[in-house]
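To start, I am sharing the structure in question, which I have written as C-alpha cells.
Heads up, one of the protein chains got dropped from this complex, but the rest are sitting where they should.
What follows is subunit A.
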Amino acid sequence: MPLLTIEDVAVELPTPRGNLRAVDRVDLSLEAGRTLGIVGESGCGKTMLSRAVLQLLPNKAKLSGRVMFDGQDLVRLVPESLRRLRARELAVVFQDPMTSLNPVLTIGTQLMETIQEHLELDAPAARKRSIELLAAVGIPAPEQRLAQYPHQCSGGMRQRIAIAIALSCEPKLLIADEPTTALDVTIQAQILDLLAREQRRRHMAMIIITHDLGVVAGRADEVAVMYAGRVVERAPTLALFKRMHMPYTEALLAAIPKLETAPHTPLPAISGRPPDPTRPLKGCSFAPRCPYATGRCREAKPELKSAEISEHLYACFHPIQMTEGVGA
C-alpha cells in the first residue's frame, strides 16, 4: 500500500474575480522510500497541492477529495491529531529559508523546541540530538551554531538548518517545496545531495516540488508535470525523459537553454502564457499554446490515460512520440 495517496483532490480559492481553481482533480500516490518530483511553472498549482497534503491551505480555500497518509484521511483528521502527525511523520522544507526560520530565536531553540515537543526528550537529550542533526546536515562547528540566530548564517546554511528541523522527528514523508530555488547553483547541488543522502539513510518518502526539470531528472523516481492545476503527464523519470507524450512537457524541456547548444541559437519558446485560472477553459488548458491543438482540444478536456506502460500517464488527444498502434 502506498504511503501517500492523493485522490481526486481539488482546491478552490475565492478571489474578487471569481473562484480560482488552483488544483483541479489530481490523483497521485507515493510509496515509502521513493521520491516524487512535481514540476510546473508558477501558478500551476504545485505548491497548493502540497499545502493540501499538509493541510496548510489558506482559511478560505475549499478542498475536496481525499489525502490518505499511512491509512488515515488527512482531510478528515481533527486539528490535534493533525498537529502531532505533521511534525512527526510529515515534514516540510520551504523555498525561502530566511522566512521559514524565526528570526528572533536561536537555531538551538528552534531545533530543540521541535525535538522536545514531539519526541518527549529532556533538554540535555534534545541538545545532544540537535548537535547530531546539525552535523548530519553538514554544518561545521554545530555546537557554536546552536547559540546563533538565523541572520548570522548564509542562505545555504539556513536551508541546512531548516532541513535539520524537518528531519528531527524522523518523518516518513518530507515535502521539499522549491528547496533550492533561492540558492546559488553550487549550493543547490550540495543541498540536493544532502536531501538524497538523508532520504536513503532514513528510507523516507520525498516530494520535490520544482520548476526545473533538471532538478528532478537525476533525483526523482517518478515525475508529475502540472499545468493550470492539473497533472498533465506522470511517469517514472526514465520513461518520461525517454519519451514525453504531452506536448507541454516536451515544450517545457525544449525551452530550457542547454549547455551543449551553440550561442545565439534561437530557443524554442512556448508562445503565449498560461490561462487565467479564474476563467477555466472548456477544453485542454494547454490548447491555446499548443502547436498540435485541434478543434477537439478546445471542446473537451483530455483525461489522464496510460501509454505503452501503465505507469506512464498523459492527458492529451494528440500525444507525441507514441509507438505505433498505441494511444489515440
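Basically, contacts are C-beta pairs under 8 Å (C-beta built on N, C-alpha and C of every residue); 3 or more make two chains touch, one makes a residue touch a chain; residues count from 1.
FYI, contacts and distances are computed from a predicted model.
This complex has a chain not shown, and the name its UniProt record holds, of "Peptide ABC transporter ATP-binding protein", "Raffinose/stachyose/melibiose transport system permease protein", "Spore germination protein" or "Succinate dehydrogenase / fumarate reductase, cytochrome b subunit", is "Peptide ABC transporter ATP-binding protein".
Touching the missing chain, out of A:85, A:213 or A:246, is residue A:213. Screening A:123, A:147 or A:238 for touch with the missing chain picks out A:238.
Only one residue from A:81, A:102, A:261 or A:306 touches the chain missing from this view: A:261.
For subunit A, the list of residues touching the undisplayed chain reads 41-42, 154-157, 184-190, 192-193, 211-215, 217-219, 237-238, 241, 251-253, 255-259, 261-271, 273.
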